[in-house]
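Shown here: the complex without one of its protein chains, the others still in place.
Should a chain be cited, it is by its letter among A, B and C, assigned in written order, with residues numbered from 1 in that chain.
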Amino acid sequence: MIRRFAVFLLLLGLGAIFADLLLGYTPSEELNLTARYYAEHTAQDLGAANIVTAIVVTYRGLDTLGEVTVLFLTATIIGMVLARGRKHRALQRQLPAAGELLTTGSRLLVPLILLLGVYVFVNGHLTPGGGFQGGAIVASAALLLLLTDPLKRFSHRLIAVMEAVSGLFFIGLGVLGLVYAGGFLDSRVLPNGAFGTLFSAGVMPIIYSFIGLKVGAEFTSMLTHLAETEQS
Amino acid sequence: MNTVLLSIGVLLAVAMIGVAWLTIRATRIATAMLAAGLVSLFASVLFLFLAAPDVAMTEAAIGSGLTTFLFFFVLGRVRGGQS
Amino acid sequence: MDWIAMATGFILILMGLYGALTNRNILRIIVSFSVANTGVNLVLVAVGYMRGRTAPILDEAVPMTDAVTRIIDPLPQALVLTAIVIGLGVTALMLTYAYKLYEEKGTLDISKCRDLKW
């Protein structure tokens, strides 16, 4: 009870800080310096229609690399934690079979979901969405498969290789930018191409695709590791 | 800013706070998790209104989708974990 | 709209923290934090929002030349994207920890996990 009261009081203090921020907030009428630069230059310099994507992939590509690394780390640590002390006797529990409807449905849906995921990340530079969203969609296909058959095992090897290869390509493209263009992760390694088309914005769509693959692989890895805990 | 949009916004906000209340005070953990996912889903709708489609998609896919699944995965493994 | 979102965001943060700091069950703590994270994302996006403007995606509706006057600040959105993913990463990691702790101790009560102190 004391704890609740103390927390309440402290949060009241934090609330006061927040209230202060809220009341002191004046929405800006004009784009600030940074945003104006993005609005003016993104399309010309990088050839990307989706400015958020241009920021995520190129201007702040290093953040994104870090972000992908966060997922990689999480997936790796989860694998490490759950591998630790896992008993090796594979206890095959008999589970009730998933319903016919679900099984058939997932067979039908999985390819479609995968296709959607790929579409989302390949078009990241043109439309909303991109690697992360696409990756999550790809992972949801895996999730669906896991739901229909809880004992299903994905090849860890395949996931790991996909994770590693896409990660390496991401870095490799970044380094290419460093060598052949203006800096690390500069997307202008390839020509910008025609604005608004699929093959435009330099290597941006390629990078975003690798991000998508990597994120998908990492999510899948997390999910399968957690799913396999059933074994023990 | 038209009133319809504004009232939808207020409605969403109220809904979110209500559901968030459920998250922190629900008796069953499963309810709390579901509520947290719902908060996230409402938020992604709000993001759309805030002209942030990228964020909306991400929040929907990752925040409310994957996260909630992760929660339930673990919940299933720890069988409630209530002491 | 931005005011509503921002206020809601702040309230969600406070509620989430309240939940995280008063619930003893580790899973509930994690769930509460995810609510708080959602709140943070709302605040972030709300700060980038500008009335009467559209999403920072150039197409026929928003031509390149009008971009400066038509679109909202894209940067906070990019930040939120990253924040969401990082949030997921941390959440997943905490969940794994919770699972492992449960395996070791048979409980998820955080006040029972006090082997290290002083």
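Just so we're on the same page, a contact is a pair of C-beta atoms (placed from the backbone, for glycine too) under 8 Å apart; a residue touches a chain by one contact, two chains touch by 3 or more.
Going forward, contacts and distances are computed from a predicted model.
A.B. asks: For the chain omitted from this view, which of "Dihydroorotate dehydrogenase", "Hydrogenase maturation protein HypD", "NADH-quinone oxidoreductase subunit F" or "ABC transporter permease" is its UniProt protein name?
C.D. replies: Its UniProt record gives the name "NADH-quinone oxidoreductase subunit F".
A.B. asks: Where does the absent chain make contact, in terms of the chains shown?
C.D. replies: So, taking every chain into account, the missing one touches A, C.
A.B. asks: Of A:Val120, A:Leu185 or A:Ala201, which sits in contact with the chain we cannot see?
C.D. replies: Only one listed residue reaches the unshown chain, and that is A:Leu185.
A.B. asks: Considering the whole complex rather than only what is displayed, give the residues of chain A touching the chain that is not shown.
C.D. replies: Against the missing chain, chain A presents residues 3, 6-7, 10-11, 13-14, 17-18, 20-21, 24-25, 28, 32-35, 37-38, 41, 45, 58-63, 65-67, 69-70, 72-74, 76-77, 79-81, 83-84, 160-161, 163-165, 167-168, 171-172, 174-175, 177-178, 181-188.
A.B. asks: For chain C, which residues lie in contact with the unshown chain of the complex?
C.D. replies: 13, 17, 20-21, 24, 26, 29, 33, 36-37, 40, 43-44, 47-48, 75-76, 79, 82-83, 86, 89-90, 93-94, 97-98, 100-101, 104, 110-111, 113-118
Note that in this section only the chains that are shown with their structure count from here on.
A.B. asks: Averaged over CA atoms, how far is the centre of chain A from the centre of chain B? Could you give it in whole Å?
C.D. replies: Centre-to-centre distance between chain A and chain B: 19 Å.
A.B. asks: Using Cα averages as centroids, what's the distance between chain B and chain C in whole Å?
C.D. replies: Distance between chain centres: 11 Å.
A.B. asks: How many Å are there between the centre of chain A and the centre of chain C, using C-alpha atoms for each centre?
C.D. replies: It comes to 15 Å between the two C-alpha centres.
A.B. asks: If you look at chain A, which of its residues touch at least two other chains?
C.D. replies: Counting only residues that touch two or more other chains, chain A contributes 50, 52, 128, 132, 222, 226, 229.
A.B. asks: Note the residues in chain C that touch 2 or more other chains, in rising order.
C.D. replies: Those would be 2, 7, 18, 22, 49, 51, 55-57, 77, 81, 84-85, 88, 92, 95-96, 99.
A.B. asks: Going by the contact rule set out above, which residues of chain A touch chain B in the complex?
C.D. replies: 50, 52-53, 120, 128-130, 132-133, 136-137, 139-140, 143, 219, 222-223, 226-227, 229-230
A.B. asks: Using the touch rule from the top, collect the residues of chain C that touch chain B in their complex.
C.D. replies: Counting only chain C, the residues touching chain B are 1-2, 4-5, 7-8, 11-12, 15-16, 18-19, 22-28, 30-32, 34-35, 37-38, 41-42, 45-46, 48-49, 51-57, 72, 77, 80-81, 84-85, 87-88, 91-92, 95-96, 98-99, 102, 107-109, 112.
A.B. asks: Using the touch rule from the top, collect the residues of chain B that touch chain A in their complex.
C.D. replies: Result: residues 53-54, 56-58, 61-62, 65-66, 69-70, 73-74, 77 of chain B touch chain A.
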